[in-house]
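Handing you this structure, nothing more for now.
Excluded from the complex is one protein chain; the other protein chains are retained at their positions.
Order as written gives the chain letters A, B and C; numbering starts at 1 within each chain.
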Amino acid sequence: MQNYSIFALLRHALNGHTTWAPAWRSPPLRESYDVIVVGAGGHGLATAYYLAKEFGISDVAVLERGWLGGGNVARNTVTVRSNYMRDASIPFYVKSVALYEGLTDELNFNMMHSKRTMIDVVQTFPKMRELRRRQLTMDIYGSTYEQISTEEVRRRIPALTGGGPDARLPVIGGMVHTDAGVNRHDAVAWGYARGADARGVELHQQTPVTKLLRGGDGAIKGVETPRGEVRARRVAVAVSGHTTTLTETVGLRLPLRTMNLTAFVSEPVKPLVDVVVNCPDSGFYFSQSDKGEMVIGGAPDTGQSFRRDIKQHVFEDTVTAMLSLFPSFRKLKLLRQWGGHLDIAPDASPIMDETDVPGLFVTAGWWGGYKAIPAGGLTFAHLIAKGSPHPLMSPFTLNRFKHLDYVMESGTTTAR
Amino acid sequence: MQDRRFPTGGRIDRGQPLAFRFNGKEYTGFSGDTLASALLANNVRLTARSFKYHRPRGIVGSGPEEPATLVELDGRHASANQAATTVRLEDGMAARSVNCWPSPGLDVGAVNQLFAGLIPAGFYYKTFKWPGWHLYEPTIRKAAGLAGAPEAPPLDGHFEAVHAHADVLVVGAGPAGLMAALVAGRAGRRVFLADERIEAGGSLLDRRLEIAGRPALDWVAESVAELETMPNVTHLQDASAWAYREHNCLMVNERSLVNSTVLERNWRVRAGRVILATGAIERGLVFPQNDRPGVMLASAAQAYVNRFAVKPGERTVVFANNDSAYGVASDLRASGIDVAAIVDSRDVIPDFARNFAGDIPIRAGAVVVGVRGRRAVRGVAVAERDGRGAEKIDCDLLLHSGGWNPTVHLFSQSRGRLRYDDSLATFVPDEAVQACASVGGAAGELSLASALRTGAEAAAKATGTKIPDLPAATEESYSIAPLWHVDAPGAKGKAFLDIQNDVTVDDVRLALIEGYDSVEHVKRYTTGGMGFDQGKTGNVNIVGTIARQKGVPLQDVGTTTFRPPYTPVSFGAIGGIREESVVLPYRHTPVTRWNLDRGAFMYEAGARWRRPGYFPCGDEMFQETVNRECRAVRECVGVYDGSPLGKFELKGRDVDRFLDHIYTNLMSTLKPGQCRYGLMLTEDGLILDDGVAMRLGEHRWLVSTSTAHADTVHGHMDELLQTQFPDWNVHVTPVTSQWNNATVCGPKAREVVAALDTDIDLSPEELPFMRFADGHVAGLPARVVRVSFTGELSFEINVAPRHMRDLWERIMEAGEPFGIEPVGSEASHVLRVEKGFLSLGHEVDGTVDAHDLGMGWIMSKKKGDYVGKRSVELRRRGNAIRRELVGLLPVDPNVQIPEGAPLTPGGETRPTEGLVTACVWSVVLDRWVALALLENGQSRHGETVHVRLKNATVAADVMAPVFYDPEGRKMRS
Amino acid sequence: MSYDASFERLPISACFDLKGAESALVEWIGAEVLPEFPAKANRCCKADGVSLDHVGPRHWLLHADIDREGELNAALRPNEATPEVSIVRVSDTMTTFRIAGIDAAHVLAIGCPLDLHETAFPEDAVSFTEFFGQKALVRRCIGGFDVSVEQSFGDMLEDYLTRALR
Partner (left out) sequence: MMLIPCPFCGHRSESEFAYGGPVKPDRPDPHTTSDEDWVEYLTTVPNPLGPVQERWWHVKGCGTWLTIWRDTRTHDIVEGPGDAG
């Protein structure tokens, strides 16, 4: 793998950067592999990388319908954090954050990981109670969460001039999550792709999987693509949003619905906010990218959707909530908006398991799966390699639905 | 001194001079100017610095496509980035170039140019890794970003968002759009016409064309006047359609409204049919130093000359690969600008074009291989495409035209597919998928005659009328031979594809070399097309360059996705009037005013109700206040406003079986006058709500719900009745706001209610616990209900809201001698915790069921089926360990446990075995008491468990979850 | 103020919620008490100060001045009504704002997604829709519109209208 460094840049500058090696090869598609990973998004690429690196399985083909890194990894709000509520979830995300922090060195690719902390701006007492619950449970697993006063919140987020004592929902304090950060989403996809490729994994773009194939024994035997049939005894599906579309080709139904989650960015402006700002009571969050854009996320559209747009009324709710706390943003301009598909389980927690079809593995139901990419890839690779769930993901198998033992991160009966 | 302004002509008003500042210097322009035209009139050539290399830049375009000159406005017009070409000049305006310091003339950031070789596309992925990104990030952040962020909301005026409905929405008031609006308007349809420019006319404003043998602008004026007379037509200028949503809903952002306090208005237009007459945008040519100040789009120069009477240069060279530039050349020459040469990359030039050129020397088959002058164009180097016949031509203005791109943004947002058209060498709309039609330039119909024709045809089709006779228009023809970038021998130096983000042909080459070879990869790796202008002039050249490098057709490369907005729109306009207090709904009861007067601390308490948390007296601390309110209820009497509780009247033959189906316990056995506490589950066995049902009559019931879940329960009941039991005879009527109530509770409650004088017998015999009676209280028609959420003797007095404030004040009067206190949510919380009463917000968190809460008795065994029964049984057959509700007594009675604190074995750093759901100071027990969910808690009474805090553990004894009057004598008294 | 429109909060009026089959209601109440039933959805019929709004399937609202409440209550006998029909006094549940003036329609459009153009929403039209995010009953009045929202949202709506008209 070609080393990336300032010296490499200097060297290549001499000949006008015309001799850089490709970040990944484009080998011919073979007829069979040990493992097929469907989907070259963040989770698929990370899974392939860890299969090769941690488990020595490099006879792997990653099949991508479009261009690699074009899944949700290309269209999310890049927030990495571990402030979850339940024992089942926290350690997994703690692990994921840790892996993210080492990723630039591990992959020799600058993720621009910026551990800039997240501040929750709290506006109701029930929310403050819930966050305190998280805080004390997170502490058991070494994830940091500190309560701060309203004054401190405003000191650290000067642009937060709304939410005063007379506001509809006054700011009553905040929580600081110092482990949180943001990074460059394309770099995550390209870094894992380059790393996997260097370890022998084959990346095949423009290779949509149209059908999963079962053998006579009922076990998985491969996939069908317009470029021909590709065989493997282990097929791992990491296609957020389209999981059921694929599994239904082998008659397998999963408890998943596909939703459209939207995000938007403002015009680029000079640095104004240097933390990730999350306002759970108002229903939005944002951070300022290194380019200067405010990267803003809000609520998902209602209803199942494979359409990557935004619902105007949902969008307006997010915007007005933001303006109520950040009134100076009224003159700030919307530059671009988009959506992404995610599939969500009845309890809004992820599903990672080998299915009833032997050899067919799924990782799905990731709500905010970007932060889960490294640990998600590592644990999925573990499942594929060992055939048994990684301890960090054992609460999230399909088994839990047999007795309706939901893992409710949302923490309420009605938020579904 | 506007020394570049022609003495006559143009669409500006020389009678209205406007003074403005740019980068600290004073200038004047005229009404009708944009900031860009005024700057050019004042011969300001160097107006900006580029994003990455900080190269000197000038004005390139004349509209929203402007890639180079972004400004920041100060003072009254304060806003962040704006393209100078879209800023309508106003008197006293102050503008600054973005992203350069101290000025575009002397810009410190320009040092980047020295390292240009080191920082190709994606360089940051390869470096800044050691020792850590955090060392470099702050500097890079400062360098990035463009304008400064607005520091305050606009002082005067406000924003507005509004709904609109139209039979036909026409976007764009150029020739095609005006013609479409006329046809649809004359047909009597409701027409909504929106155009992004300050005045109507579109490209006609920039050019010298004729309609019906007269100047085209006469026709524009007449058309606008006619539309003016039509009451069924709404015509907006300076209004951009920025989003095309599903079901023909478009967003239109209206700016600079006259004599209104509204700064900007966002129209949500729902249209029967949409006609997209958004015109076309000229793309540049890609050649070395094509970013120098004085290198300008041909169409822009034409606009400055004709529309603004501005002379963009003295001596110009025109570089083109298509015919349209010839008309520009002839206009410029007619204005006395010396056109040194037309350099056309095509070998064969159509006569149509040649006629325009007249005696202007034409170099066919030639290209511009370089530009002289760093801060202003001083000349160009020209050569044949194969590099032969090189010559230098002096000039101070280089115009270029790479062809025309239909403005397909909205069409593409509507999900319409694009098709690459070889004859036009660009992407044009293919089949429409929503009820819309593209006309004129937006459809690739680049001649005036075809614009008028297609506009009329689309409108006629939309309105089912016949196409009118069309006026004759200037003859035009258009042909082009694509030239994606100049690579003639001798062409050296940076050739820009995206001028704003400093993306060059070499950057795209590098991306492809490294394997980033899909159009999306190239965009992301080079950031091409990701600037403020979203690549309006450059994107197709990028696609062309990729196609050329990879040797595939442009159709196969495709475009990146067009996303809203078409042009940036301020968040304020999107939000409209929703701000501050009204950003979220809020609800009041007739007592809210009284609470506020009494100095109550109010907060959101579910379902948008603003409720009193507590009623501080004097300089009491919070806990003192709550204790006082609790003591009142436990020792004498208190009253609270229970109005927000959800209430529904159910009527019909099948109400009994319906209630038995939605409640876990048996309701149908109730007699009129009785009420019963009940629990509702979701079908998957989770707790949905709890409340009280009363039988008013044989077929009439009143069902009350928790405040927070009133709407949820309403939906739940309606859905079951309309979808599962359509033939059941049950009518549901929400009466939450027909019945308010004041609940008098405490040992002295009966005396207080009696003192109000009532015709209802309050004796425990006549009106025992869980009964109600209708009658009068304090002379007001009322229903008195014996329920208790505090564990004390309680009378819930229900009246119509019109009487509520009256009742409340009478209660406070009558209660005064008994020491009555108004009770807020905080005290109510304490009182219910002391009794171990369920609070959905605390004890129910999506996993517990009634058995866990020690309420197994409420899960009827008599009933074969009810919502959630099967799921609860199924879940309990699983082997998951249950977390059950228990009471906790901190071993040290004076230690408070934070609500939500985890219980771990021995308080060690281990997975939790439960959590504290509530912890309150009990005035009756004079200690802290808590409720908790604990693994197998019901069998662990008497055990000591440990709460794990960050730096401490709290030992607590486990007991049954009731601390006060376990037999419930008091509330039954 | 940028709009030629004003609003006022009207005193409460008598209102009864009627549900069930039209025939059953007529049978119970007696034709003489009620105006005739509107033939179409979201239309109303008026007769001597009483208006009957067809606001939902097998669902009507009966309106009159508040001083008629007792008399109507006596005629409708909600509590004794046959099981097939539901009659509930709901006079207090909604609070009504009268928005009048040349720009009244525009002010409505700020908060209401419904097409209120006379071709789409004629003189006798009445409908539940959305106003500033809340469920609202909209009808025409002289020179403008009457908008009724759930009573507890009254103060909020006043807040909104004040902003809309500033």
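As a convention for this text, contacts are C-beta pairs under 8 Å (C-beta built on N, C-alpha and C of every residue); 3 or more make two chains touch, one makes a residue touch a chain.
All values reported here derive from a predicted model rather than from experimental measurement.
Note that the undisplayed chain, when the full complex is considered, contacts A, B, C. Of the listed residues A:V38, A:L68, A:I119 or A:L256, the one in contact with the hidden chain in the full complex is A:L256. Across B:H235, B:R268, B:R810 or B:R948, the single residue that touches the chain missing here is B:R268.
Interface note for the absent chain: among A:K311, A:R330, A:K371 or A:H390, the touching residue is A:K311. Screening B:G9, B:G213, B:P489 or B:G715 against the full complex identifies B:G715 as the residue touching the chain left out.
Contact with the chain not shown here comes from a single listed residue; of A:F55, A:F125 or A:F401, that residue is A:F401. Considering the complete assembly, chain B touches the hidden chain via residues 163, 245-247, 249, 268, 270, 415, 433, 683-684, 711, 715, 718-719, 722-724, 864-865, 869-871, 874. Listed for chain A, the residues touching the missing chain in the whole complex are 242, 244-245, 253-258, 302-307, 311-313, 343, 345-346, 401-402, 404. In the full complex, chain C contacts the hidden chain through residues 41-42, 55-57, 59, 113-114, 127-130, 133-136.
As a working rule, only the chains that are shown with their structure count from here on.
Separating the centre of chain A from that of chain C, both taken as means of CA atoms, is a distance of 49 Å. Residue numbers of chain B whose C-beta contacts span two or more other chains: 161, 268, 576, 579, 581-582, 586.
Across the assembly, chain A contributes no residue in contact with two or more other chains.
Listing the residues of chain C that touch chain B in their complex gives 1-2, 12, 17, 19-20, 79, 81, 83-86, 88-94, 106, 109-110, 112-113, 115, 117, 120, 132-134, 150-156, 159-160, 163-164, 166.
Of all the residues in chain B, the ones that touch chain C in their complex are 158, 160-165, 190, 260-262, 268, 270, 576-577, 579, 581-582, 585-589, 592, 609, 643-644, 649, 651-653, 696-700, 729, 731, 733-738, 800-802. Contacts from chain A toward chain B in the complex involve residues 4-6, 8-10, 13, 16-18, 20-24, 26, 66-67, 69-70, 74, 87, 104-105, 108-115, 124-126, 129-130, 132-134, 136-137, 139-140, 159, 161-162, 166-169, 184, 186-187, 190-191, 205, 266-272, 274, 282, 288, 290-292, 307, 309-312, 315-316, 319-324, 327-338, 346-347, 402-406, 408, 410-414.
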